[in-house]
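Every protein chain of the complex appears in place save one, which is left out.
Chain nomenclature is as follows: A and B, assigned in order of appearance, with residue numbering initiated at 1 for each chain independently.
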Amino acid sequence: MAEIFVMPQASPTMEVGTILAWRKAEGDSLAPQDVIAEVETDKAAMEIEVFDDGVLLKILVSEGDEVPAGAPIAIIGTSADEDISALIAQAASASAAPAAAPAAEAPAPEATPAPAAPKAPKATGKVGLTAAAWNGAPVHEAIMEMPEFVYEAPEAEVADLPRSVRAAPAARRAARELGVDLTAVSGTGPRGRVLREDVEKAHATPAAPAVPAGPADEVVRNSQMRKTIARRLKAVWLDAPVFYLTARFNCDNMVAFRSQLKAAGVKVSYNDLVVKACAKALRDVPAVNASWAEDAITRHGSVHIGVAVALPDGLITPVVRNADQKGLATISAETRDLATRARDRKLGPDEYQGSTFTISNLGMMGIEQFTAIINPPEAVILAVGGMQQEPVVVDGQLSVGWRMKVTLTCDHRVVDGALGAEFLQAVRKYIETPALLAA
Amino acid sequence: MTAPPPSHTPPPLPAESGLPPVDAEMLLGMYREMLRIRRLEELAAKAYTQRKILGFCHLYIGQESVAVGVAAAGQDNDYWIAAYREHGHAMAKGISARAVMAEMYGKETGSSKGLGGSMHLFDRDSRFLGGHGIVGGHAPLANGVGWAIRARGEDAVCVCYFGDGAANQGAFFEALCLAQLYKLPVVFICENNFYAMGTALHRQSAITDMSRRAAGVGMAHESFEGFNVETVRERVGRAAAYARSGQGPVLLEVVTYRYRGHSMSDPAKYRPSGELGHVKESDPLKITRKRLVDDFGITDDQFAETKAEVEAECQDAAKFAEESPVANPENLYAYTYAPQTTSMGVGDDAPVHKFEQKGEIAVPGFEHPAAQVGG
Partner (left out) sequence: MAKLQIREALRRAMVEEMRRDDRIFLMGEEVAHYKGAYKVSQGMLEEFGPSRVVDTPISEAGFAGLGIGAAVVGMRPIIEFMTWNFSLVAFDQVINSAAKFYQMSGGQFSVPVVFRGPNGAAENLAAQHSTSVDSLFAHFPGLKVVTYADAHDAYGLLKAALRDDNPVCFLESELTYGVKGEVPDEEFIIPLGEANVRRTGSDVTLVTWGKQVLNCMPVVDELVKKGIDVEFIDLRSLRPLDHKTLFTSVAKTGRCVVVQEGHLFAGVGAEIAARIQEACFDHLEAPVLRVTNRDVPQPYATNLEKLVMPSPDRIMAAIDRVLGRA
């Protein structure tokens, strides 16, 4: 039976071959391994062999012709007088049409190429390890493809331990750089993971979720900061027996002092002066610069003053370390820097931790007087109200003077009434005679 | 001062193989077997040019007399291990043409279920241990087979095939050394076809008789031409009897020739012109056919009938391979590790395995018989 003989594909990259020479003529007998033609491919000149007994009945392409791999080039049969007209016609139409792909089996396997991921177990608060599988069937334990792993920590574990927000490293970095509070970003990644795009989106639209048409409730999930504030202040509220001492300071000299400094090119705020005053007062009355413990009160050796800074969703107290040893200009610069960086969330842990005394000032917000909650584990906190001009009585005469109210919250376990009052007297001394700040 | 014990001189090979003389039926059978290998290799070449066989394909055309002669000299319970030009060996040992072809086509019905391909044909039933791609790398394994044979007191040998190129590989030397040291029943057969890939023998080795490699380890060795299948049968029969009887391993160099390149991608342009034509004068099929005609009166009709049977069987094998399903993707991970069948039980549940018969292996003792151990 005659068959069409096609141009073989000699190499994976071969697309066409050029007949350099026919080694057999029409009518020649063929034996296995006989060379019938020499062909040039992209790689080299190669010999085309036949592997069956037969007769070369028809040559279909001439020397010099370039033919695609898989295209008919000859007809080979078993005897010289076979009728091959049908095959010739078939070959002609096959040549006209684009050469069919070589008759190779489709190499793509029927099954999915990647190990079939088994359905991840629902989050049940359990540990789930699903070994690698192939088409649903387990593979040998020593095959080291990646298994699926799900871990849901028990609730108790999550509550107490300080855990990071589930966020990708890139998201964390974006949060740092853009000043986004990671704890306030909702994650769209797997298992609620915060992705960088989530952070970027939160940065672009920092507003709270849009209020719908009707006045619906807004549920703001507690951020880590909120949770931390709640936890700490609740603890000290329940724990420490506190009392409050209020004093009203005559600030006339402080106002004048500040103007003098300003005229000399030294810009300080009233709060800076208060910080310095407290720092020196703490040196005068060191028993107040202390922390309570069951068996002993620790009187701190250094004076580190925390200055409360309001943040969009909470507050933080950056620390001016060794405030008693720093000049006003330094305190001023430092406080400004700390406050800026606090708002940018760029404070390091030792910049907001470690204070021995805290000042909270709401004067600029129109608050005349207030009581603050102690910043644990400190013994006292000073709440500073606004400074304003008030009618005052001096030597029986009505006059106008700058006055400011401060309230000292005291932990009675550490500080008794007289001690607290003594401290406030010391503070008054420096506020009302600011020249002593330089002494 | 004691001198080292003298080097081992291997006893000579027996003068005769002890095999029954060749008769017409046996010789026609060997002729048929060689033709079968030749024809299947031709069809494999054809399939390769049609890209139905991919990767590497090393053909045995021209060397058929060696595998067939060794098969005729050996026993069914012998083990064979070979290199990558092993289609002929696999068929001579007993793997069906269908299984060989289907394996080369990468089909599920192949001898290794499509996982091995042309270079890795294996068959448990016929004791054919592959099919190995690292030149000379399989030689040490033959010793392990020989070890098992001796340890279990079996009457068998392991035949280890390789080429002249492998006889330069380090692992090969180590295999010879160990085989002789422990007197393992291994027959090493170097099919010296004068070319290791494209490099001629004398450009690879200062010694061109590869059997002499054995002299360095005290092993019996011989070299002979293997174009005549009867010569192979007789000479290998002698060596197999020797090894089987426990006298030690043998290295045989069988001079042969491959008519094609190293593999299907090699046009073999490194041969001097005329060499191939000259060697084809000693085509094993030609030699045996002449012998069958001259000495056993086999007729043209009988040859034609044989040829037709072989053609039918080989075409069937190609068709079977073509129509078989591809290697089963379900089994992608299935053959990396063998499933654990040995029990992990302890105490009374622990598995016990005792040999029915045991052999001793001639591991050299601490005291050499000729050594004079200091007083």
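By our rule, a residue touches a chain if its C-beta (ideal position, glycine included) is under 8 Å from a C-beta of that chain, and two chains touch if they have at least 3 such contacts.
In this text the structure is predicted, and so the values were computed from the model without any measurement.
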Ask   = Which residue, B:31, B:105, B:122 or B:242, contacts the hidden chain when the whole complex is considered?
value = B:122
Message = With the missing chain put back, one of B:31, B:48 or B:79 would touch it. Which one?
response = B:79
Key: From B:170, B:274 or B:297, residue that would touch the chain that is not displayed   = B:170
Key: Touch criterion as defined above, residue of B:17, B:65, B:143 or B:192 at the omitted chain   = B:143
Message = Among B:10, B:69, B:110 or B:249, exactly one should touch the missing chain; which is it?
response = B:110
Note = Touch rule applied to chain A and the missing chain gives residues 127, 129, 131, 141-144, 146-147, 149, 151, 153, 157, 163-164, 166, 168, 190-191, 193
Key: Residues of chain B (touch criterion as defined above) contacting the omitted chain   = 79, 81, 110-116, 120, 122-124, 129-134, 137-148, 150-151, 158, 170-171, 174-175, 177-178, 181-182, 334-344, 346-347, 350-355, 358-361, 363, 365-366
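Rule of thumb we're sticking to: only the chains that are shown with their structure count from here on.
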Key: Separation of mean Cα positions, chain B and chain A [Å, integer]   = 64
Ask   = In their shared complex, at which residues does chain B touch chain A?
value = 39, 42-43, 45-46, 49-52, 61, 259-260, 265, 267, 326, 329-330, 332-333, 336-337, 339
Remark   = In the complex, the residues of chain A that touch chain B are 8-11, 32-33, 44, 46-52, 102-105, 109-111, 134-135, 137, 139-140, 142-143
